[in-house]
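Here the complex is missing one protein chain, while the rest keep their positions.
Let's turn to chain A:
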Amino acid sequence: MSGIALAIPASGNGDHFLDSLVHALADLLIQNGMSLITKVIADGQSEEQLYRHWARVGRISGVVLLEVRANDRRVKLLRSLGMPFAAVVDATLDVDFPAVIVDLAASISVLRRFLAARPHRRAFYITRPVERVTTLSNTALIEAIAADDLFDVVETEHSVDAALTAGSTASAAGPVTLVFDSDVHAVAALAAFHTRGISVPEDVAIISWTNSALCQSARRSITALDRRGSEIGTLIGARIIDAIAGDQVSHDRAPEPFIIVGETA
């Protein structure tokens, strides 16, 4: 069976956007008689070593790249190794390789429109530390927010406790909207505010930047952004299959993200 390989940054652990992308990618590959192998990598250096290893031992037909940046070293490396690849890239990049283009600005616009239609209140984006963030979406998101006044960005350690503390501090001075980068944290915050008798969404509105089954099955369904992880996974699967067959140029655009309006915002 021919295998497609994917290196997953250790910091992407628990990111359900990435999980839904990988799940849908695997489905498409299986339908096409292929398999998917993933390896968790600590940093960029071990990622490059891994690609060299895959080229050396063989049996990997192609590589899927995440979070490609301008002048990405990995693109050059994979070309020099002769390994077909397809990448998930942000719309701000010009690419000359097979790719699925994700317009992150669209996610932010969707959120902006959603918040604008609601009574105005301060909004906080609660996220793991920026320098530790490596998944495609969050890095660019924070860069975009930095040039914008949509939210105040609160960086915390990536843990439920830290996110809850940050959320509580932010909401101490009156009604706010809290956007959590992690669905797990959004669900935990809902439970914590409920225990303390704080009304959601009246006192604190909660939005998850990542939709998942957890958001939909929470005590009250959590308003969340569907960033189309499954669809992107299927599209990148088609791109890598075509790339192996010789198509080195085709791009797809990821479908538009949308808000799943739940009971928390």
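What we mean here is this: a residue touches a chain if its C-beta (ideal position, glycine included) is under 8 Å from a C-beta of that chain, and two chains touch if they have at least 3 such contacts; residues count from 1.
Note that in this section contacts and distances are computed from a predicted model.
According to its UniProt entry, is the unseen chain "HTH marR-type domain-containing protein", "Amino acid/amide ABC transporter membrane protein 2, HAAT family", "Acyl-CoA dehydrogenase" or "Sulfur carrier protein ThiS"?
Going by its UniProt entry, the chain not pictured is "HTH marR-type domain-containing protein".
State which residues belonging to chain A touch the missing partner chain.
Counting only chain A, the missing chain is touched by 1, 3, 5, 13-16, 18-20, 26-27, 29-30, 33, 35-40, 50, 53-54, 57, 59-60, 184, 212-214, 216-217, 221.
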